[in-house]
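The structure under discussion appears below in the form of structure tokens.
Note that one protein chain is taken out, while the other chains of the complex remain in position.
Which chain is which? They are A and B, in the order written, and residues in each are numbered from 1.
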Amino acid sequence: MIFQVMDFLEIIAEIVGSILLFLKPIVSPIGAFLVDVTTAAAQFFKDNLGTSLTFYIVICVILVVSGIIVNIIWPGDRPGSIFSKGVGKIEEFDDKIEGSDDEDFVDEVKRCKDCGNPVGDSEICPLCGARQI
Amino acid sequence: MGAVKNMLKGFIFTGIYAVFTVVIPLVFFTLIFSIEGLPLEWEQQDQNNIMFWLVAFGLLVSGLAFFKYSSPKQSIRKAVFALIQVIVNCLYIWSYRFSGAAEVTFVILDFGFFTLDLSQMLLIYMGVYFLTIILRVYDIIDFTINREKIRENRMK
Partner (left out) sequence: MRPSRVFRLLVRIFILFLTISVTAVSILGGLSAVMILSNQDNFGIDTDNAEFNLDINNSTLIIENVNFSLPFNITNAGYFDLENFQLNIQLGLNYSQIDGGGPGVNETRIVRILDRTQNFGDIPKGLTGNFTFFGANSSFLHSSFPDPLTDIDWTRSPPLEFYANFTISLDYSVGMHSISITVINIKIGEYP
């Protein structure tokens, strides 16, 4: 059983070793570039911000607080928010106003169904005497 | 309700990151340095260096984790903060190297010493990290170009 495990491990070692041998010449130079950049950045932090943890604690708190604020204003899962509700209502009104331009003003006045004379709120047409039911 | 759920997720992941990037390494190194007679060569300055930078960058990573995990899925702000978090993570990993933890020397009393240099291994891990950074930049571009479709799917 132990020998089988060792054989299995040897096969695994061959495979991953070959993969790494092939990819190492590609990945290592990229890593070296990132190392140079990171070393420069780390040196900057060491020289300018390396004395006290206060700066880092403040940044952490700012990130958490601003995250809370941003998520309240823009939750992302529905169109509205506490600031965008008013905008939505205005859009509704705008839609209504735009739609009403197409309607004829004359159609809004109540007319006699027989002669077409405007009757307003009256139940009897003053022109032909027809009852408006 | 979505905002509350997102923020809860943010707090949970911040806690997880804080434990793994700050608490565990701090406890580990404090224990290591407090054990007397260990055949490790460390100086007090090395110890202070390691612990300071682990806590400093760990705090940044944890704060960024909150912003990232509390953001809606496939949102631009999530992608931006994911990218910043990966970059700060690079600094966190490199702080091990920066403070000398990549080369470890074990003293074998009256016999000699054994040195293990892991710089090459760290180099490869940094290469993998660079690919992750490229992927995060790709995400930002993808989420920006397809933001209308993403928002449509999210609002459904």
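Just so it is clear, contacts are C-beta pairs under 8 Å (C-beta built on N, C-alpha and C of every residue); 3 or more make two chains touch, one makes a residue touch a chain.
Computed from a predicted structure; not experimentally measured.
A.B. asks: Give the labels of the shown chains that the missing chain contacts, considering the complete complex.
C.D. replies: Computed over the complete complex, the missing chain touches A, B.
A.B. asks: Tell me which residue among A:12, A:32 or A:124 touches the hidden chain in the full complex.
C.D. replies: Missing-chain contact among the listed residues: A:12.
A.B. asks: Could you list which residues of subunit A touch the chain missing from the display?
C.D. replies: 9-10, 12-13, 16-17, 19-21, 23-24, 27
A.B. asks: For the chain that got dropped from the picture, name the residues of subunit B it touches.
C.D. replies: Residue positions of subunit B that touch the missing chain: 111-121, 124-125, 128, 131-132, 135, 138-139, 142, 146, 149.
In this section, only the chains that are shown with their structure count from here on.
A.B. asks: Taking the mean of the CA coordinates per chain, how far is subunit A from subunit B in Å?
C.D. replies: Their C-alpha centroids are separated by 27 Å.
A.B. asks: Residue numbers of subunit B touching subunit A in their complex, please.
C.D. replies: Contacts found on subunit B: 2-3, 6-7, 10, 14, 52, 55-57, 59-60, 62-64, 66-67, 70-72, 75, 77, 90-91, 94-95, 98, 120, 122-131, 133, 151, 154-155.
A.B. asks: Which residues, counting only subunit A, touch subunit B once they are in their complex?
C.D. replies: 20, 24, 26-35, 38-39, 41-42, 45-46, 49-50, 53, 56-57, 59-64, 66-68, 70-72, 75-79
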